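Of the protein chains in this complex, one is absent; all others appear in place.
For subunit A:
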Amino acid sequence: MLKIALAGNPNCGKTTLFNDLTGSSQYVGNWPGVTVEKKEGKLKGRKDIVITDLPGIYSLSPYTLEEVVSRNYLLNDHPDAIINLIDGTNLERNLYLTTQIIELGIPVVLAINMMDVVKKNGDRINVQQLEKAFGCPVVQTSAVKGVGSKEAAFKAIELAKKGKVLVPKPIFSKPVEDTLETISASISKQVDPTRLRWYAIKYFERDEKVLAAHPLPDDRLENVETTIREVEDRMEDDGESIITNERYEYIEQIVRHSVHRFEKKLTISDRIDRVVTNRFLSLPIFIAMIWFVYYVSVTTLGSIVTDWTNDTLFGTWVTEGATHLLNSIGTADWLNGLIVDGIIGGVGTVLGFVPQMMILFFFLSLLEDSGYMARVAFIMDRLFRRFGLSGKSFIPILISSGCGVPGIMATRTIENDHDRRMTIMLTTFIPCGAKMVIITMFVATFFHHSSWVAPTMYLLGIAMIAFSGIILKKTKMFAGEPAPFVMELPAYHLPSLKGVLIHMWERSKHFIVKAGTIIFIACGLIWFLSSFGWNLRMVEDVDHSILAGLGNTISWVFAPLGFGSWKGTVATISALVAKENAIGTLAVLNGVADEENTRAVIAGIGSMFTGVSALSFMLFNLFNPPCFAAIGATSREMGGIKWTMIALGYQVLLGYALGFVTYQLGSVLFLGHSFGFGAVLALVIIGIAIYLLVRPVPAANKMILDRGQHAGA
């Protein structure tokens, strides 16, 4: 078994190459940091070769999570060879990582990608020169067109079999190389001898991770420090900068000798960018774009296909067909009930939303793959910083409008711990595809298909993110320096239809699989609990069912929110399994197996809520903790029970407060309830919220803030 790692900068086509080599349909994106976890696959036709796709990184520095993940994999998992993929249109910055990778003592193949674009631009790259400079084989590829991928893999296999370790050439200036020699001599007993040079450089840079893992005895550490300081004084710079500067100087030299660039005109990408990030046009364009996406996928095209799948496909064809079939076989009544009411009713209602979500995902993928998302972060950064977040938080939030799980995963590109944690906590406030199911159904039931409710929910989501950002940033937990926003703006490119479809499918698949597994089981379970009494006999009236009994015991919790009936309680609990389950559950509880599926659900839900309690139910379900899958992702990304609990606690608090205020004040204003204790409490909550929003930053935390800003500047 041979292990080959794929490493390279973000946006250099790594994931495309990986898909090409392994035949898998990994998701490919065009904004920095798409591959947030390493992914493995077997080389097509070679079961004995494992290919690992590492996250895209610019450097092997010890600072960002992705860099550390990649670095640890390359150092500790001992891949047999590395394919270092390089964007041929941007050699200088890409080769910077190469100078670090070749120091790891692992055979390396350089694959220069996007050769089609390089040739189209009229540039020429001298491969022999590069081979000589780095001492490793160089292959030219064009992963999108599938050119050269195999050759790169075979070269890597060949090298891995030989097991010949790459001996890095001296690339630094004489004084630095001399110092590295001295350091090597002092540390040779502490570290892996094949990586002596790597470690020597890390000591020179004073890499905190390496220093902590391989501590030197005091006398030798002092020795090393003195030699480093000597060079630093002479060059009037610190070790880390000296190394970085000299790496780039070396690369400049190589590029000068091996690349011939054609005189450049304004590229198409530049021209698009002139319009899209234009001072005056960019914001209107952005708003129009988002509005168009949601208008098409939620209101027009989306609702047409959803109505058809709900009313015609699942409401009529499948239900009638199944009833017919079951009657002709002559199955027992309870089985008919389970299949038609429980499973088809519940799962069907949820699956009905799949076409709509696929349209939404299609557009989001299009925006992402084209490179527009990175510009959105660029445009929105100033605004988001006011809320204690960065433009980078916008990408997870936008992805969360599809699904919170990849949204939470995408927060890994945010370097600063505070910002990342806060984004994880808040990103699911934006309604995801599954929450859209709840919104759509409630809008149809209570708000007469009015077109403003759904956009309002998105706006409210954004408002709650802003509100939470501002109040949380003032707490001691989140006070600190703002995260850096040094981000590449990748060149625009026309997304390939195949890529967008793969991406769309990857996201929808997740949803469909969930409908087929978790929701399938949940619907069956809820059907059982609602159809049977404690004596395990089928009940005529659901109010005597096991579920009603269970729901009744905890429904008091939700009574102040206006949906203290056991049905509302059960729907809320089952929504934690998967948000769209709320609707599936309500469908099952209202005995949906009618010809007119949607209308029956609407009638059933309509009888359970008033307009005010419906709004409260919707708000609570949108803002309380997301589904289990997203809670799982939260706990994984937070890396600890403490932060997970803080996030969940805040979400429960906010969701409950919103539902409470809406119901209590709504009842007084619209339903003519008397102004009682509940309404007073609601006003107090609003008062507290306003205070938290406008209060000055506490002095103790301000100090942390100032210090942080100082260190950051």
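Basically, contacts are C-beta pairs under 8 Å (C-beta built on N, C-alpha and C of every residue); 3 or more make two chains touch, one makes a residue touch a chain; residues count from 1.
Operating definition for what follows: contacts and distances are computed from a predicted model.
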item: From "DNA 3'-5' helicase", "Imidazole glycerol phosphate synthase subunit HisF", "Ferrous iron transport protein A" or "ABC transporter permease", the hidden chain's UniProt protein name; value: "Ferrous iron transport protein A"
item: Residue in contact with the excluded chain [from A:131, A:381 or A:543]; value: A:381
item: Residue among A:151, A:240 or A:311 that touches the chain left out of view; value: A:240
item: Touching residue (missing chain; options A:154, A:248 or A:505); value: A:248
item: Candidates A:212, A:329 or A:486 - the one touching the absent chain; value: A:486
item: Residues of subunit A (touch criterion as defined above) contacting the omitted chain; value: 58-59, 61, 63-64, 89-90, 92-93, 96, 237, 240-241, 244-245, 248-249, 273, 277-280, 282-283, 374, 377-379, 381-383, 385, 391, 415, 482, 484-491, 709, 711-713
